[in-house]
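Every protein chain but one is kept in place in this view of the complex.
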Amino acid sequence: MNRLLANPFIRIALGFIAPLLLFGWWQWQTSTHVTTFAPPSAIGKAFAEMIGDGTLASGIQATLRRAFTGLAVGAPLGIAIGMATAVWRPLDRVLSPLLNALRQVPMIGWLPLMGLWFGVGEGTELIVVSMAAFFPSMLNSHAGVAQVERRYLDVGRIYGFTTPQRFRLILLPAAMPMILTGLTQALAFSWIATIGTEILMGADAGLGVTMQLAQTQQRLDMMLVVLAATAALGFAINQAFLRLRRFLLRWQPSAL
Amino acid sequence: MTDRASPAFVNFRTRDGGPALGAVIAPVLLLGLWQAACMAGLFPVQILVPPSVVGSTLVSMAGSGELQHHVTDSLYRLILGFAIGTFAGLVFGTIIALSRLAEAAFSPLFLTLWQVPVIAFVPMMVIFLGIDEPFKIAVVAVAAFFPVALATFDGIRGVPKAWFDVARVYRTRLPDLIWRILVPATVPAVLTGLRVALTRAWVVLVAAELLAADSGIGQMMEMGRQLFQIDVVLAGVIVSGLIGFLLDRGARTIEQRATRWRTA
Partner (left out) sequence: MSVDPLSRPETKAQPLQKGALTISDLNKSFVIGKKPRLVLENIELTVQPGEFVSIVGASGCGKSTLLRLIVGLDDEYSGEIRLDGERISTTSLDRGIIFQDHRLFPWMTLEQNIELALLNTDTPKARRAQIVADHIALVNLKGFEKAFPHQLSGGMAQRAAIARALVTEPKLLLLDEPLGALDALTRVHVQNELQRIWMAQRSTMVMVTHDVEEALYLGDRVIIMSPNPGRIRRIVEVDLPHPRDRRSPLLHRLKDEILAELTTGAAIGNAPSNLIHLHGREER
């Protein structure tokens, strides 16, 4: 059996079993009962329709834009503060407990508050997504710098490293694995936060917006298209990031 | 001495009173700053309300029973959904960990769905389940399912092969194999997965309540937003944060207690 499973083609074929079963059950449901939602066979049509009127393209674009903008704002800030608090203890004493207290509130829970403060719109969404990216970046960067082994810093002292040199040549590369872990999480969280805020707050375009629209119109087929698109995008982004990580960390022994 | 020369070595334990003190001081400081800023009139009332007002709102809501109503509703959904999702996750994770065939058949679908934020499933679930209790419990269950299934899978796959060999030599039967070998070996990983699932479930629940509910902390916040009652919204923020914090701490304590046999 194991030899059979080692064959890649068989594995791929097997992987289709579960989704096919699911669709089969679904199709059967919609054909035997009168239901309020469309059968899965309509997915192809819905897909074509959404590509035709551009909702899919604009939705993907908008969601990607929001997620990456939030990441671009929140992650560097998080990395900077995380590293700074790891290096200067007084700063750590002041900032860390405050930020940790704020971190406890579920990200989405900030939405109503932000909505009251900044109105419903792009600005609020950006803030929430940035916050979602900020916290994992900060935590992991802090941990990354804190665990830099003293023996490497000793070497820096022996060769008379100045503070910028110590930062550039020791702290940053040594902390890089954890910083990248933080970025991975930040990526995931900002993705989730983007879709979440789109669903909850609406906007002009976006995958979450389309999803919400589909719900009000009871268009299950549209929803599935958006779900598939979300899954595919999520997968692609993850893979791209994995490649980047492998490149940046090529000095690591392969076991890691 | 030499430690000072390497400031990157951060010790979380402050020398004054241990970690607990530090963790309490800051929120207190934050509250103090907040109160002072409001009393100084730095913010218009629509934007920010002093903690004293939030406090009295909380008190009055507790007095009228409204607060308890929201909290118990939310927690009820959380516990029920978490139990269901965790159970399903454990079973599913165990199956795909133990059977290569099952893994080949189900993990592609599982991993694909894992890419989608649980929130994205919410509209679909509203169509299927409406916006009543079953919907919210289902959302929590789904949110808890994925991390638990993954953690169970990792935990079981992480059990050293050698232990399975020992079981085979002694011709252990399946129930014994599961209870006496697998379960203790996988408890650490599974507990971590449970903790992650719990915090995620709470976040997702609040989000779902924001979207579609008639009670619960999330709904309380959304209603406050719509009625421009910033004190209610802030109260919700504090309560949801507090509950999330307590859940996380509780889960961590259980996790540490149960994994005491592990050498660091």
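Chains here go by letter, A and B, matching the order in which they are written, and residues are numbered from 1 within each.
The rule we apply is simple: contacts are C-beta pairs under 8 Å (C-beta built on N, C-alpha and C of every residue); 3 or more make two chains touch, one makes a residue touch a chain.
Keep in mind it's a predicted model, so treat the numbers as computed, not measured.
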{"item": "Absent-chain contact - pick from A:4, A:72 or A:155", "value": "A:155"}
{"item": "Candidates A:163, A:239 or A:252 - the one touching the absent chain", "value": "A:252"}
{"item": "Of A:113, A:170 or A:186, the residue in touch with the unshown chain", "value": "A:170"}
{"item": "Missing-partner contacts on chain A, residue numbers", "value": "151-152, 154-155, 157-162, 165, 169-170, 173-174, 176, 250-253"}
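Criterion: only the chains that are shown with their structure count from here on.
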{"item": "Chain A and chain B, separation of their C-alpha mean positions in angstrom", "value": "18"}
{"item": "Footprint of chain A on chain B - complex, ascending", "value": "2, 5-10, 14, 22-23, 25-27, 29-30, 46-47, 100-101, 104-109, 112-113, 115-124, 126-127, 202-203, 206-207, 210-211, 218, 221-222, 224-225, 228, 230, 233-234, 236-237, 240-242, 244-245, 248"}
{"item": "Complex contact set, residues of chain A against chain B", "value": "1-2, 5, 10-11, 14-19, 22, 36-37, 85-89, 92-93, 96-98, 100-102, 104-113, 115-117, 142, 145-146, 148, 150, 153-154, 157, 171, 191-192, 195-196, 199-200, 207-208, 211-212, 214-215, 218, 220, 223, 226-227, 230-232, 234-235, 238"}
